[in-house]
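I have a structure here, written as structure tokens, and I will follow up with some questions on it.
Here the complex is missing one protein chain, while the rest keep their positions.
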Amino acid sequence: MYSFKNDYSEGAHPRILNALLETNLVQDEGYGEDRYSKEAMELIKEKIRNHDVDIHFISGGTQTNLIAISAFLRPHEAAIAVSSGHILGHETGAIEATGHKILSVEGKDGKLSPADLQGVLDGHPDEHMVKPKLVYISNSTEIGSIYSKSELQELHDFCQRNQLILYMDGARLGSALCSEENDLHLSDLPNLVDAFYIGGTKNGALIGEALVICRDSLKEDFRYHIKQKGALLAKGRLMGIQFFELFRDNLFFDLATHANQMAGRIKDELEKAEVKFLTHSPSNQIFPILPNAVITELQSNYAFHVWEKVDSDSSAIRLVTSWATSEEEVISFIEELKRELI
Amino acid sequence: MYSFKNDYSEGAHPRILNALLETNLVQDEGYGEDRYSKEAMELIKEKIRNHDVDIHFISGGTQTNLIAISAFLRPHEAAIAVSSGHILGHETGAIEATGHKILSVEGKDGKLSPADLQGVLDGHPDEHMVKPKLVYISNSTEIGSIYSKSELQELHDFCQRNQLILYMDGARLGSALCSEENDLHLSDLPNLVDAFYIGGTKNGALIGEALVICRDSLKEDFRYHIKQKGALLAKGRLMGIQFFELFRDNLFFDLATHANQMAGRIKDELEKAEVKFLTHSPSNQIFPILPNAVITELQSNYAFHVWEKVDSDSSAIRLVTSWATSEEEVISFIEELKRELI
Amino acid sequence: MYSFKNDYSEGAHPRILNALLETNLVQDEGYGEDRYSKEAMELIKEKIRNHDVDIHFISGGTQTNLIAISAFLRPHEAAIAVSSGHILGHETGAIEATGHKILSVEGKDGKLSPADLQGVLDGHPDEHMVKPKLVYISNSTEIGSIYSKSELQELHDFCQRNQLILYMDGARLGSALCSEENDLHLSDLPNLVDAFYIGGTKNGALIGEALVICRDSLKEDFRYHIKQKGALLAKGRLMGIQFFELFRDNLFFDLATHANQMAGRIKDELEKAEVKFLTHSPSNQIFPILPNAVITELQSNYAFHVWEKVDSDSSAIRLVTSWATSEEEVISFIEELKRELI
Partner (left out) sequence: MYSFKNDYSEGAHPRILNALLETNLVQDEGYGEDRYSKEAMELIKEKIRNHDVDIHFISGGTQTNLIAISAFLRPHEAAIAVSSGHILGHETGAIEATGHKILSVEGKDGKLSPADLQGVLDGHPDEHMVKPKLVYISNSTEIGSIYSKSELQELHDFCQRNQLILYMDGARLGSALCSEENDLHLSDLPNLVDAFYIGGTKNGALIGEALVICRDSLKEDFRYHIKQKGALLAKGRLMGIQFFELFRDNLFFDLATHANQMAGRIKDELEKAEVKFLTHSPSNQIFPILPNAVITELQSNYAFHVWEKVDSDSSAIRLVTSWATSEEEVISFIEELKRELI
């Protein structure tokens, strides 16, 4: 049984484990004030070509989202998210647990547009309703789509004009930036969003996301919020060492590129077989629509999510690849797919 | 410069890193539903000789405290803690951030007694005040003292009679249980407290505490709370593998014993030199009172916390040892201490 | 300018002010433990023919909703509401501010059905999502519709089977129960819902809602929650005296009947003129669809909300009547309407 269920089924890239081994018995400061964390922050600042940002390492995506959003908002302010947004339906009300409503917008292809945001603002004119303040987007999105530079520029401009904070969930930012269709560079982000995070967990790390705060007014006292939410790890070096390893050369991007290529290989073959897809997703998640009988066959050797029923005979499945996805297994899977589909 | 500042200055015990390496590329379920986590839970249940408990792995102490306490209490209920309790002054208001007041009690030697609790109950008779509900203790305490079995039995009995929840923070439970003065066994705990955690971070793990919920009424839906607070790690195996390694034989206790022995060596020598201590601490933290001049000298080669001023000429320092403390460094430190104190 | 904007544009029914005057200088206990509050509770228990309920007087609807819902739910549990529900869009995120997500359901005619609830349960299977636990309905609804006894019975049965709490917002319960189409009796409610409130503010009182808690497990320590949210009025008698006056005879129902009759008079005339309505509303709120030109004319003498655009030429307006609505003004308004519509 080989799994395409998600991008966190294995441990860490071997280079990361090796880095942990090599530094293991060196004594250093706790709570992320160690040399490895500091060096990793510097490396990331160089990669994004901006030294005015603040960087914090936080253990996971939900943790990062809830700390950032609750730190950025006053009690009466709300977040806006597309209806498929991770914070809306897959974080057990973590944002609401910090006191903030999330306003859901239908959006398109898992993405938000200025017109969506204008609609929310129009519907929230006074103090009898929450005040929409933070725009939550993810890149790549929950359904594998990515934002183009111009789409992001438009969102940025709208948010600026309307005093909104633009926040990007980058759990799969590596995959987005390494997509063949991508025209964004990591260094564009500080100019386009107020804060974002670079996902480590789903791109080769054991644990850890790098939150990058770009807007000055959002930086103050941020470590207090991390600590208050229980996320200031005593051995913060665990994350520093990993991000150092991911960014000391091109490893972060190489791993994401591999993930995308593996998904792309499967996608290409499916397209050849004239299989349709639920969404257009040029990243490491694809959602082919297959006959139910084929799905059942595949399930005897492969693990994956059946995403949704499409009609009485077919369903969309979700296939996720990662830095760890084996090329051999992809080839075998394609072979089996071909057999099933012919 | 050698550090006695804390017990989280290094990475993990080599056996733990090795276990991570060996399992690294095995695919398994996310969110702590992997085989390693499940096996580690079984091992711990065997060690505590109780299979009716629920066990959850959570990344750190503050995280564990805030999730457990906020899950166990209704909105109007409060925790009680001794004034030196970690949740009171060293967690950035994490418990209050979940909505709950902590009632501070002076206590004695860092510990609470039934008389302390009775005083709190007497002072909170009606709905104009919070309702005291959960008793927070730590073992070993913030100042290195430990609870005897009879002390814990008395607290347990008082809590039972008064419908109070007894919760033990075990960030340094290994050190407490391996203390020469200890008369508690790990398997006593499910009979004496309603929930407790076994600290991994300060006893050889990279990250992770094992929360053990003993009282049935506190178990329901607990994973929802972990997820909502952002603490359900995608790669939960990271903690499962570590706790499996710590408990598959005696490693957890061996590491704590080493830590205690290292502190004990220093303590014995200081006592021979008639040095006084701020508190009686038979665990891996000791608080000798030294002349300020000696402290200054020591600081050129050793890192440690100056805990508090005692009089114009002397201060108490905190020395912490761990599984990683080098015997050679302890010997050197003792030599230097002797030179300074004569 | 006469206002049909809402049912809280005036003070209190004269009998209520008179009751305040007559009792004014009598000394009594604070915080709702006065004789008037206790007597009012007894009266209400008699009217609902159930002495096993707990009753609490709370100043307003949002206050009552947020106290009740946050007291009833554990942190990971969520409320379900129809998309037009007051708690969803008109209470500034008050429920979320206490930590709980509200799951929005489209519903029909402002009402929820068991099928709606089943859909929510199906979509929330595990700990990665909130746990749906409380069903919020209002009667009459935000758009003036009312629940029939059989509809409520079905919801009740569904909730019982699925361990859900059924909570009814009764800001306009008087109007619902006095509707010509109503087949519910006040005394049916304790058998059909777990908690509900009887709205005073919109039915003749200066301030105050009477929360009735029917399910035993929801009663414990409830006054703590009222106090913690700042709603335990020092002069709780202010609400006790008013509810005593409303329920010592039939005043509460007489006032609601008057409000309904005034709306009914306008509605009848509009129907004769073949005006369409946005919704079927047999209570004190009606939503006729009028040509925009007519609306503009009406606005020179009458205040009301323009509810929503229907097409390029017409909009729905909301007309609200109350205990204080003057029959003469209603007659004048009808006259003007007739002139405009012919």
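Note that the chains take the letters A, B and C in the order they are written out, and that residue 1 is the start of every chain.
The rule we apply is simple: contacts are C-beta pairs under 8 Å (C-beta built on N, C-alpha and C of every residue); 3 or more make two chains touch, one makes a residue touch a chain.
All values reported here derive from a predicted model rather than from experimental measurement.
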item: Chains shown that the absent chain touches, full complex; value: A, B, C
item: Sole residue of C:Ala40, C:Ala79, C:Ala94 or C:Val275 that reaches the chain not shown, by the stated touch rule; value: C:Ala94
item: Contact residue for the chain not shown (choose from C:Asn24, C:Gln163, C:Ser217 or C:Ser312); value: C:Asn24
item: Residue of B:Gly32, B:Gly60 or B:Pro75 touching the missing chain in the full complex; value: B:Pro75
item: Listed residues A:His13, A:His86 or A:Lys131, member touching the removed chain; value: A:Lys131
item: Contact with the hidden chain (one of A:His76, A:Lys219 or A:His305); value: A:His76
item: Missing-partner contacts on subunit B, residue numbers; value: 75-76, 78, 89-93, 96-101, 104, 127-130
item: Residues belonging to subunit A that touch the chain removed from view; value: 31, 70-71, 74-76, 98-99, 127-128, 130-131, 221, 223-228, 232
item: Sites on subunit C contacted by the missing partner chain, in the whole complex; value: 2-3, 5-6, 8-12, 14, 17, 20-21, 23-30, 59-67, 91-94, 97, 201-202, 206-207, 224, 227-235, 237-238, 324
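Here, only the chains that are shown with their structure count from here on.
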item: Chain whose Cα mean lies nearest the overall Cα mean; value: A
item: Farthest-lying chain, centroid of Cα atoms versus that of subunit C; value: B
item: Computed distance of Cα centres, subunit B from subunit A, in Å; value: 34
item: Centre distance in Å when subunit A and subunit C are each reduced to the mean of their C-alpha atoms; value: 43
item: Touching two or more other chains - residues of subunit C; value: 75-76, 98-99, 127-128, 130
